[in-house]
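Let's turn to subunit A:
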Amino acid sequence: MRFRGLFLFVMLLSLCTVSTLFAKTRIRCASTTSTQNSGLFEYLLPIVEKDTGIKVDVVAVGTGAALEIGKRGDADVVFVHAKDDELKMVREGYFVDRHDVMYNDFVIVGPPGDPADIKGMKKAVNAFRKLSTEKVIFVSRGDNSGTYKKELKIWKIAHIDPKGRKWYLEVGQGMGKTLRIANEKKAYTLTDRGTWLALQDKEHLDMVIMVQGDKMLFNQYGVMAVNPLKHKYVKYKEALRFINFLISPKGQKTIAGFTESHGEQLFHPDAK
Partner candidate 1 sequence: MNIVLKDVSKSYNGAAALKNCSAMISKGIINAVIGPNGSGKSTMVRIASLLEPADSGEVRYGGSHAEPQNDISFRRKIAVVLPGDSLFNDTVFNNLAYGLKIRKMKKALIRERVTELLEKFQLSDKSYSSIRTLSSGEAQRVAVARALAVKPQYLFLDEPTASLDPVNTGIIENVLHGVNTERGITILMVTHNMFQAGRIAGRIIFMYGGRVIEESGSSEFFANPGHEITRNFLNGKMVW
Partner candidate 2 sequence: MYGILISFEKAFELILSLNRELAGIVVLSLLVSGAAIVIASLLGIVFSYVLAFRRFPFKGFLTNLLNTSMGLPPVVVGLFLYLLLSRNGPLGFMGLLYTPSAMVIAQIILAFPIIAAMSHAAIVMVKPNIRLAALGLGATDIQASVAVIRDARYGIISSVMAGLGRVMAEVGAVLIVGGNIAGYTRVMTTTIALEYDKGNFELAIALGIILLLISLFLNAALFLFQRKVYR
């Protein structure tokens, strides 16, 4: 028995050492699945590591979860796209050093037949109104993500409460899955352009872009550090180095250089 206890202890100890060894110049970044799925991090992070010497571990979850993880101090830096919420939490003292980094845009997509006849409309709000009066199926993320928050904002401005309507499906899934569901159901949905392009390229969804280019549909990405006064152990200095790289001319140029496979730029840097 004594031998087993010892063995167990050694096992646990070695596990702990392994994890601390790994933990040296790493910082943890809570971000969103859509950012990760676009492939941006795979492209960007090796460059960050080379330039700043910091290895960034990305935990990709929904925007809501990413903000929560940051608030709890389980990450050092947060990189999401929900500007209103971000600013609110900065005011509440959870985060510091928030900066705009880049934007991409949302598009409304739907079946090529366009049963609601919204194709080419200029205003997203008007398109949403039309969708609700035509009662065509609309698939919503329904998951507290940045995309979902944007969608709710548009509904709100349009003075429509879609919750519980027969044509309104809240699926509680990531963007990729939501697009697939919309495709299967010949429905409309709101998506970020990055995921749309990536998925369209690989799976040839039977859908087309209906509405795009409305300022309302801009998707602002921001980065901010967890407030070291709230959580003493966060790696604030390293987080700041990461943030400063992202908003530096070199970082901005790097982001602009990220393209999907057909050469289309996915994110537009706009740090001030």
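A quick word on the picks: all candidates are chains of the complex that A comes from, given by their letters.
Note that a residue touches a chain if its C-beta (ideal position, glycine included) is under 8 Å from a C-beta of that chain, and two chains touch if they have at least 3 such contacts; residues count from 1.
Since the structure is predicted, the reported quantities are computational estimates derived from the model, not experimental observations.
Asks: Out of the numbered options 1 or 2, which touches subunit A in the complex?
Replies: 2
Asks: For the complex, which residues does subunit A have touching candidate 2?
Replies: Where subunit A meets candidate 2, its residues are 1, 4, 7-8, 11-12, 15-16, 18-19, 22-23, 26, 28, 33, 36-37, 39, 41-42, 57-60, 72-74, 174, 176-177, 198-199, 202-203, 231, 233.
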